[in-house]
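With one protein chain withheld, the remaining protein chains of the complex are depicted in position.
Let's look at chain A:
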């Protein structure tokens, strides 16, 4: 994200994208998701975008202020550490926990609803191939 002082995600222009339903060739995967329709391509709207981008926007503002105080190397260093720590050697399908990343992101001493709700919904993934593709694709 480009550096900005925003603490609230900006309201987006409405777009329709096939990124959710795209197969390996980059086109809409009809076999997997059904016939293409604009209604399903439009995502939930302003509210969904707001909560999906919330943490990222706030983090971006903090990093920007950090750059103003200590120079551009400070956020670069933090981002490098995060990237190193995110490289997980585990199978993407299995439930994962990355405590080192939690500590770096500052959520090791807080409890989010996702911490105790999210695990129950999804069992083993429907297609491990897709998960592996997503993981190994740079």
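List of remarks:
The definition used in the following text is that contacts are C-beta pairs under 8 Å (C-beta built on N, C-alpha and C of every residue); 3 or more make two chains touch, one makes a residue touch a chain; residues count from 1.
Rule of thumb we're sticking to: contacts and distances are computed from a predicted model.
For the chain of the complex excluded from view, the name given in UniProt is "proteasome endopeptidase complex" [choices: "proteasome endopeptidase complex", "TP53-regulated inhibitor of apoptosis 1", "MTX3 protein" or "Cytosolic iron-sulfur assembly component 2B"]. When the omitted chain is restored, the residue from A:68, A:88 or A:127 that touches it is A:88.
Chain A meets the missing chain through residues 39-40, 42-45, 47-48, 50-52, 54-56, 59, 82-83, 86-88, 92, 96, 101, 104-105, 107, 109-114, 117-118, 121, 134-135, 137-138.
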